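With one protein chain held back, the other chains of the complex are shown just where they sit.
Our next item is chain A:
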Amino acid sequence: MPQIAQLGEFYASQIFWLVVFFGLAFFIVGRGMVPKVMDTVAHRDKQISDDFAAAEQARREADVQEEAWRQRENARRAEAQSLIADARAKATLASEKRLGEAQRVIDGKLGEAEARIAQALASASAEIENVATDAARDVIARVAGITVDDGAVRSAVKEKLAHG
């Protein structure tokens, strides 16, 4: 077993060169390079987490903005709704007023027309009375040969007309 057989001859060489090369590796690679590699990793991790934080921040800001926008929008919508309701109420009022006016004009015309009709009716019935009185007097004069008083004939005709 060379490990034991050669121990006396080579132990110093083994220890010396191992210390030399392990030491070199430790100081050049371990102390010199590894911290830089770890730095790079840490730097990258930091950058990633910073980016994440920034993205999170931006998202939160966007949420706030959106909320504000929503509130503004809601307020505007409510305003618009109230404007519309106002306009509608005004329009309704105005149209009701105009309708009422038109109704009044129509009512007035109707009343006038009715009055004219009533007047025409009254004059027509007076005409009929006159004609009937004249006719009755003539009939009496021809049949009975008597001249009857105009007033009496008129009242008799009036009575007959009234009672049918």
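Criterion: a residue touches a chain if its C-beta (ideal position, glycine included) is under 8 Å from a C-beta of that chain, and two chains touch if they have at least 3 such contacts; residues count from 1.
Everything that follows uses one rule, which is that contacts and distances are computed from a predicted model.
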item: Per UniProt, the name of the complex member that is left out, chosen from "FAD-dependent oxidoreductase", "ATP synthase subunit a", "Phosphate-binding protein PstS" or "Glutamate/aspartate import permease protein GltK"; value: "ATP synthase subunit a"
item: Contact residue for the chain not shown (choose from A:14, A:49 or A:155); value: A:14
item: Positions on chain A contacted by the hidden chain, ascending; value: 1-3, 6-7, 9-19, 21-22, 24-26, 28-31, 33-41, 43-44, 47
